[in-house]
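All protein chains but one are shown at their positions in the complex.
The first chain written gets the first letter, and so on, giving A, B and C; residue counts start at 1 in each chain.
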Amino acid sequence: MELTYPKEAQDFAEQIRAFVRAELPAAIKQKVLFHKRISRDEQVFWQRKLVEHGYATPGWSKEHGGPGWDALQRHVYDDVMSEEAAPPAIPFGESMIAPVLFAVGTPEQKAHYLPKIRTLEYFFCQGFSEPGAGSDLASLKTRAIDKGDHWEVNGQKTWTSLAQYANMIFCLVRTDTEAKLQEGITMLVFPMDLPGITVRPIITIDGGHSVNETFFDNVKVPKFGQIGEPNKGWTYAKLLLGHERTSIARIGQSKRELRHLKALASEQESDGTPLMEQQAFREKVAALEIELAALEITALRIISTAGKGHSPGVEANLLKIKGSEIQQRLTEMMLEAVGPYGLPFDTNKGLGETNLPPIGPEEAASLGPNYLMTRVVSIYGGSNEIQRNIIAKSLGL
Amino acid sequence: MELTYPKEAQDFAEQIRAFVRAELPAAIKQKVLFHKRISRDEQVFWQRKLVEHGYATPGWSKEHGGPGWDALQRHVYDDVMSEEAAPPAIPFGESMIAPVLFAVGTPEQKAHYLPKIRTLEYFFCQGFSEPGAGSDLASLKTRAIDKGDHWEVNGQKTWTSLAQYANMIFCLVRTDTEAKLQEGITMLVFPMDLPGITVRPIITIDGGHSVNETFFDNVKVPKFGQIGEPNKGWTYAKLLLGHERTSIARIGQSKRELRHLKALASEQESDGTPLMEQQAFREKVAALEIELAALEITALRIISTAGKGHSPGVEANLLKIKGSEIQQRLTEMMLEAVGPYGLPFDTNKGLGETNLPPIGPEEAASLGPNYLMTRVVSIYGGSNEIQRNIIAKSLGL
Amino acid sequence: MEFTLTDTQQMLQDTARRLVRDRYGFEQRKAVVASALGYSAELWKEYAELGLLGLELDEDHGGSGGSFEDLAVVVEAFGRGLVVEPFLSTVVLGAGLVTRAGSAAQKDAILPKVAAGEMKLALATGEPKARYSLERIETGAKRDGDGYLLNGHKAVVLGADSADLIIASARTAKGVSLFLVPRDAKGVDVRTYPNMDDRRAAEVTFDNVRVGADALLGPEDGALLHLEAAMDRGAAAICCEALGTMTVLNELTLDYLKTRTQFGRPIGKFQVLQHRMADMVIAEQQARSMVQLAAEHANLDDAKRRAQAISAAKVQVGQSAQIVGRGAIQLHGGIGLTIEFVAGHYFRRLTAMEMMFGDQAYHLKRFAA
Partner (left out) sequence: MEFTLTDTQQMLQDTARRLVRDRYGFEQRKAVVASALGYSAELWKEYAELGLLGLELDEDHGGSGGSFEDLAVVVEAFGRGLVVEPFLSTVVLGAGLVTRAGSAAQKDAILPKVAAGEMKLALATGEPKARYSLERIETGAKRDGDGYLLNGHKAVVLGADSADLIIASARTAKGVSLFLVPRDAKGVDVRTYPNMDDRRAAEVTFDNVRVGADALLGPEDGALLHLEAAMDRGAAAICCEALGTMTVLNELTLDYLKTRTQFGRPIGKFQVLQHRMADMVIAEQQARSMVQLAAEHANLDDAKRRAQAISAAKVQVGQSAQIVGRGAIQLHGGIGLTIEFVAGHYFRRLTAMEMMFGDQAYHLKRFAA
C-alpha cells in the first residue's frame, strides 16, 4: 500500500524522481536492484552527480553546504532514491562524522572536512569495534598517547566497513586508562595512508569483502584530527550512533525490496500458477507489507512530533529493531521465492564480478548471499538486544 | 497424524478404551469436551471407578497400591484417557504429594495417606505460593513454630487450586528464619478442617472459581503431618515440582483438543465453505499438529531413554514449555474458529451451571473463558521464564 | 498524514480522558457493569451534554460537524477506561449508517434524538452462519403490501439490549437491504447477554415482523456498499479503542514490573522481562501508527482504498493487541487473571475486540485480495 504525501511533498518527490531517472546509469541501478556491490568509482561518480544537482548530503543544513531540507523532505528523498534504486550514500562521512563535526568541530575542521565529505573526496570508514569490544564498545583498548603535536595510536579495530575504499577514518581511542571506561575515550579523524596503518580484509560468508581488520602501529595522528575535547569521545559516539539508528531502518529500501519480492513471486511458478497467487505466500507478503506500512507511518510520526516532548530515544531504537526485522524477513522471503535456484552459490556471480550468463533467473544469484549477510542488520549499529536494553532503560526499568 | 505404538501397547490401549467407553457417563464426558467444570462428586465418582477397575494412580508402583506400569504404559494410559475425554485426575494427591511420601514418608504415613489419596477420600490441595512468593517460591513467609507435639502455623497461601473441594493440604512453611531461604522450609500435610483455616475464593477473569486464598491463624498441625525432616522441605518440593512439569505438558489433552478444533472448524462456515477447507486456516492447524507430534515423540523419547545418562532436567522443562505453548495456541485457534460467537460471555453458561439453551454453537460458550484461563499454563508450575532459566543453568550458563 | 491534534481534538481528548478518569474508576465501572441496565444512563446523558454523541453529525441534526478523527480521540479515551456505554453501536455504526444512507426524513427523525441522547441504535448484520460476511445472510424481508415482513436470526448484535431502533440487514428480491426496526415491534425477540468485554449484545430474532415502506434505509437491494462502509467505521473505531486499551495496559504492566519484587529485586530488573516489555511498547507504537491511518480512511468514499487501510490497521492492531495482552498477563503472573485486579479486564477487552468486525485472518485475506 502506498501512503499519500501532502501536495508539496509529492511535487518534491517528482522532482527527485525526474533527476534520478535522467542521471542514474542503468548499470548502477541494476546493481542496486540485484544486490550487487557498487564499486568505489561508481559511488564517487554518483555522489558527484548529487552534488552537481544539489541533492547531496540531504541531512545537512544550508550553513554546512546541504540543501537544508526538513524531516519530511528528507524522508521523501530517501523514499524516492530507494524506490529508484539509486546507490545508498556511504553513511560514515555524511551521516556519522559530519553531525559530530557540526556539533563540536572547530571552524577550521569544518572548513576542511565538510566540503570533502560532501563530494566523497574524503571517503570515510569507522574505527569503533575491536575484537574484544563489540556490544561492549566502551571496553575498547586501542591506545592513543599525547605526544604534543600529535597522538600516537596503537591497536586494532575490526569490522571496518569499506576500509579498502576509504582514505579517511574516524576512530575511538583510549587516551586515559585510569578513568572510568566511558571517560577515557577520545575521537580522532585521520587519513588511512598514514604510516603504520594496515588493512586486512575479512571475507564474509556471502563470499564478499566489505569489512576489514585495521591495525595501527605507532601511527602519528596530527592534533588537527582530534574531535572536540580529549576523553569526551564517548559522548560524541553516542550522538553519532543515534543518527545511525534512525537511518538504519531503511524503510525506503524495504519498500523497494517488497516490490521486488512481489515481482519475483509473480514470475516464479508454483504448481502451475504464479507463486504470488498462492494464498499462503500472498498472505505472508501482505503481513509484511502491513508491518512495513506501520513502520513507515511510525517514522513519519516521529519526524512530525520530534522535539515535542516525546522520547526520541525509544523511537529510534524501535525503528532500528523493526526496520532490521523487516529487512531480514524480506531477504528470507525473496530466497524462498526462487526455490531451488537459491542454492547455486557462485560467489563471483553473486557479487557481480564476472560476465558469465546467470544460473537460473538473474535475480536469484544474489539472494542467497543477500539473505546470509542481512543477518548482520540485527547485529551492527548496536545489536537488537542492546536496542531493547536501551528501551527498557528509558522506560525506567 | 497418529503415531503407532507397539502391539502390546496397542492392546493395552484398547483395553483402557473399552473400560472408559463402558464406564464414563456421557454427561461427564461432555463436560470435559466442552471445557466445563467437573464437580467434586463427579470427580470422586470417577476416581472410585478407576480404583474399582485397577486404573487409578497410574504412576504408582504395585507396592503402593498402583498398577506398576512402565513409562510407555503410563503414556498410553494418559493418551487414551485424554482421547476419550475422561476427567483428568486431580494431581495434588496422587502425582504431587504421593511421590514425596514414597520417598520420605514414614511407614505409618504411607499406610495412612496413600490408600485415601488413591480413592480421593483425601482430596488434596497445594499450599506453596504466597502473595509475596510466586516465581521466587523460596521467599515464602508462612511461619510454623515447633510446639512439641504440633506445629503452630500462621500465614497465608494463595492460588490454592480447588481448596473449596479439598479436605487436605500440603504446605511449605518457614520453620527456621535464620537459615538461608531454601534451608528453613518444612513440608507439612494436614486436614483443611483444622480450626484457624479460612478459605477465600479468588474469582478469575473467566468468571470461574478454581483458586483460593487460604489463611492460617494459629493452626495446630499434629507432628504426624510433618513430611521428612524439618527444614528439608525445599528438597521435597523440587522433587514434587519435577513430577508436575512432565505431566503438565498435557499431550493427550492437546491431541484431543486438536481433533476438537478440526471438528469445530469443519462445522464453521467461512465464505460458504467450511473454515477447515480454507488453506490459511488449514495450514495453521497443520503447523500445530506437526509441533504436537514432535512433542509427543520427544516425550516418548524421554521415556525410553530415561536413566540412560541423558539429562531429564532439560527435557522436563522442554515438555512444560512446548506443552504449554501448544495448549495456548489450541485455545487461540478454537476461539478463532467460532468467530463472533466467541464474544458472548455468559459466565454461568461457560461453566456449565445452568440449563438454558446455548448461545450459538454449544461448543462456543466455553471457548472464550478457556482461552483466557489457559494463559495460566505458562505461568503456573514454574513459569516458562523460570523453565528457561533452569535449562540455561543445566547448559552451564 | 496529520500527526498533531487540532485544538478541537485536544479539547475532546481532555474532556473524554477527564471523564474516564473521574467517572470510570475500577469500582465505579464494576457497579455500572453489574447494574440491571449494564451501562450508565446517567453517563449517557453526560455524553450527550458534552456533545460526544453528535460529534460527527451536522449542526442541522444537533451535531457539531466533526470528523472521524475527532471521534477517534474520544473512542481512544473510552478504550482507556473500558467504557461500556453503547457508543459504538449507536454513534459509530447506527448514526453513521443513517447519515450515509438515510432519507432526509429518516435523518430528521433519528439523528437529533441520537445527539440528544434520547435514542439508541443497534446494527444487526451478523448471523449464526455468516461469520464476518455481510452478504451470506439468511434473514429475509418479503414484500407485504406497501411494507415488508422480516424473518430471521441475527447473532451477537452489539447494543441490541439498549437500542430503541435496530437497523437490520435482510435479503430482498435481488440483494441485501437495510430496515429500521423498532426494538419493541411485534415479533422482535431480543435475548441479551454480556460479551467478554462486559458490553452487552443479544441474539435478535424476527418472527414475521412487519415494517412499513418508510423502514427501508437506503436503496432496496443496494445496502451492501453502505454496510461495508459501516463495518469499516466499526473496525476503525475498534482500532482506536484498542489503542487506548493497550496503552493503559502497558502502563499497568510497566508499573507492575517496577513495584513487584521477587528474588530481592523488582522483576523489571530481569532482562527477559525488560525485553518483553520493550516489545509490548513497540507493538503499541506500531498500532498507534495504523490507528492514525484507519481514522483518516474511515469515512473515505473510495471503498477499495478504505478497505485496504482499514484491513491493514485491523491486522496490525490485532497483532499488537495480542502482543500487549498476552505479554501483560504473562508479566503480571496469576494476579493478572483475577477479577479483582484491573489488568485482566483490559486483556478481556483486547481479546473481544479481535473478534469484532473481522479478525486478523479475515482482514489479512481482505488486504491481500
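To be clear about the criterion, a contact is a pair of C-beta atoms (placed from the backbone, for glycine too) under 8 Å apart; a residue touches a chain by one contact, two chains touch by 3 or more.
Keep in mind that what you see is a predicted model, and the values were worked out from it rather than measured.
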Determine which of the presented chains are touched by the chain that is not presented, and list them. A, B, C
For the full complex, which residue in C:148, C:270 or C:346 touches the chain that was left out? C:270
Answer key for A:82, A:268 or A:366 versus the chain not shown reads A:268
Contacts from subunit C to the absent chain lie at residues 270-272, 275
So that we can see where the missing chain sits, which residues of subunit A does it touch? 129, 132-136, 139, 158-159, 202-205, 207, 211, 268-272, 275, 280-281, 335-336, 339-346, 359-360, 368, 371-373, 375-376, 378-380, 383-385, 388
Spell out, residue by residue, where the missing chain touches subunit B. 1, 3, 279, 282-283, 285-287, 289-291, 293-295, 297-298, 300-301, 304-305, 308, 314-315, 318, 321-322, 385, 388-389, 391-392, 395-397
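Convention: only the chains that are shown with their structure count from here on.
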Measuring between Cα centroids, what's the chain most distant from subunit A? B
Approximately how many whole Å separate the CA-defined centres of subunit A and subunit B? 52
Residues touching two or more other chains, restricted to subunit B: which are they? 280
Among the residues of subunit C, which ones contact at least 2 other chains? 273, 364-365
